[in-house]
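Let me begin by handing over the structure; questions about it come next.
Only a single protein chain was left out; the remaining protein chains are all shown in position.
As written, the chain order gives the labels A and B, with residue 1 at the start of each chain.
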Amino acid sequence: MHVLKSMIRQPAALFGLVVVALVVLLALAAPLVAPYSPDEQMFDGLTLEGAPLPPSAQFLLGTDALGRDLLSRLLYGARTSLVIGLVANGIAVTIGLLIGILSGYMRGLVGNALMRFTDLMMAFPALLLAIVLAALLRPSLWIVAMVIALVNWVQVARIVYTETRGLVERDFILAERSLGAGHGRILFYHILPHLIPTAIVWGTLGIATTVLLEATLSFLGIGVQPPTPSWGNIIFESQSYFQAAPWLVFIPGAVILLTALSFNLVGDALRDLLDPTQRGRG
Amino acid sequence: MAFLLLRRLVQTALILLGVAAITFLLLYALPADPARMIAGRSATAQTVANIRRELGLDQPLLVQFWTYLQGLVQGDLGRSYAQKTDVGALIAARLPATLILMAAGIFVEVLLGIALGVLAAVRRGGFIDRLVMMASFVGVSAPQFVAALLLLYVFAVTLAWFPMSGFGTFAHVVLPALTLGILGAGWYARMVRSAMIDVLNQDYVRTARAKGLSSFRIVFRHALPNALLPVVAMIGIDIGQFMSGVVVVEAVYGWPGIGQLAWQAIQQVDIPIIMGVTLVSALAIVIGNLIADLVAPLIDPRIRAR
Partner (left out) sequence: MFKSWLRTSTVAAALALSPFTVLAQDSPKQGGEIVITYKDDIATLDPAIGYDWVNWSMIKSLFSRLMDYKPGTTELVPSLAESFEVAPDGLTYTFKLRKSVKFTNGREIVASDVKYSIERAVDPKTQGPGAGFFGAIKGFDDLSGGKATTLEGIEAPDDATVVFRLSRPDATFLHVLAVNFASVVPKEAVEAAAGDFGKKPVGSGTFILKDWTVGQSLTFERNPDYFVKDMPHIDKFTVEVGQEPLVALLRLQKGEIDIAGDGIPPAKFLEIKNSAEGAEIIVDGQQLHTGYVTLNTKVKPFDDVKVRQAVNMAINKERITRILNGRATAANQPLPPLMPGYDKAFPGYAYDVEKAKALLADAGHADGFETVLYSTNTDPQPRIAQAIQQDLAAIGIKAEVRALAQANVIAAGGTEGEAPMIWSGGMAWIADFPDPSNFYGPILGCSGAVQGGWNWSWYCNEALDKRAVAADSMSDPAQAAERQAEWGKIFTDIMADAPWVPVTNERRVVAKSPRMGGDGDIYVDPTRVINYDAIFVKQ
């Protein structure tokens, strides 16, 4: 409660909190708030020539190239995209953080082996894995989430590894060690807090990139398949229409941006509250 | 140092072998028949069988892989199924374009990222800081295709400052490099900002400040070098992204890089090209990371190379 109260006092954090709550609520309540079915291709949703309709009283955010209501698709698409942006991306950052810290902290064989494994994973053609999985498995949200987690942890691990290597040689860590602190204590109390800002950067920017990545993977056949909407595939399907029908690209783009940004504001505020000495970082 | 390099070279070779093996296995598992793709629609079963035999696709997987490795150690990447020409030559023809775009793109990213990151860190919590954060989110949330076309509209069509498409002169590289740079700079800006703040909070910087050193000197002589550590790691990562993931930007600007080659090869199940591109980009990634690891001790002498 204390946390919530402090956050409300900061306008930026409050804004972030409201948006995040709103997005989650709307995603959950999509069937109640959506004006149409997200998959219904309406006869009056296209012009006679077959062009999508711009925003109007009937279709608040306009229609897509199949005559479906964009607002309804965005609302339902939030469900897919939140799972990708939060769960898949969250798992990737967690794994990356873990492997990065361990390989940066541990010397000798284990640390080295972990980092070479990371290099291998980074050099590995992830797109190809996606295509093979798409052809072998039934496409589903959870498979695409798994693939994203599998692919994205590598970069986090690389960054965290480099930062950890810098940290372990710093005076305060050396001092702790000479005082006989255990590995667990050093890792958890002295190294991890310095890495939290990095985790926040990747965790929040990653929301936007993974939501878009999901669309690429759906395109290859492993994600949600048409007509199920996701923010990424709404943009992806219509990106060449950005001139003829700008609402199809810029509205979902703004939604992704706003969501990722809001999570970032909340993340920053939370971290400031939990660790006042690090105020302003991240 | 020599021993270290040697060890890393052996590890690199092992990683490449691993990548080759996994990729080969994946391509084998792919339910798409290269012989069928070459034969096209009108081919008879006999024609398809003939093509399969001529390509050696009727051999067991291990035999195929062994044959491939034998060629590989002699520097032979095999012949493209669809183009019936040497894969090494195809990649060599496109590699310079990819490397130029990679260098230019990373240059823009790093320059822009560091500048914005330093600015945000120094003006932490202020208007500029918020603006930089906002901009970095806009960059990473923008779909590449749309961003590339928007830049093309503004700078090549309307203002006609740069050519719309092609390869060869400095003017050609500006727009694709800017597109990639602007979209990617957000990562660098945020990493630099966060690392800078961490450094600026440390005792030795506080000491320096207490000694009355100018803030310019503090930022550029003391704080920034330490903040470069994650930047170097980021570049290592970016090399991987640039080797395989810039198909869209290449296509919009008609840039003859290997991304387009790879994308077409995947569509056609042209296994030798897919293998070749994968191995070349894997090599670039491993070298990029190796350099990042070797450069780290130069930036922060406390880190020991390993």
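Assume a residue touches a chain if its C-beta (ideal position, glycine included) is under 8 Å from a C-beta of that chain, and two chains touch if they have at least 3 such contacts.
Bear in mind the structure is a predicted one, so any value in this text is a computation, not a measurement.
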| item | value |
| --- | --- |
| Shown chains touched by the chain that is not drawn here | A, B |
| Contact with the hidden chain (one of A:L61, A:A78, A:I99 or A:A134) | A:A134 |
| For chain B, the residues touching the chain missing from this view | 30-33, 36-48, 50-51, 53-55, 79, 82-85, 89-90, 93-94, 97, 149, 152-153, 157, 164-167, 250-256, 260-261, 264, 266-269 |
| Touching residues on chain A - with respect to the absent chain | 39-41, 43, 46, 48-51, 65-66, 131, 134-135, 139, 219-221, 225-227, 237-238, 240-241, 243-245 |
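In this text, only the chains that are shown with their structure count from here on.
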| item | value |
| --- | --- |
| Intercentroid distance (Cα basis), chain B paired with chain A, Å | 21 |
| Sites on chain A touched by chain B in the complex | 12, 107, 112, 116, 119-120, 122-125, 127-129, 131-132, 135-136, 155, 158-159, 161-163, 165-166, 169-171, 194, 197-198, 200-201, 204-205, 208-209, 212, 235-236, 239-240, 242, 249, 253, 256-257, 260-261, 264, 278, 280-282 |
| Partner chain A, residues of chain B touching it in the complex | 11, 14-16, 18-19, 22-23, 26-27, 29-32, 124-125, 130, 133-134, 136-138, 140-143, 145-146, 149-150, 186-187, 190-191, 194-195, 197-198, 201, 203, 226, 229-230, 232-234, 236-237, 240, 244, 266, 274, 278, 281-283, 285-286, 289, 292, 296, 300, 302-304, 306 |
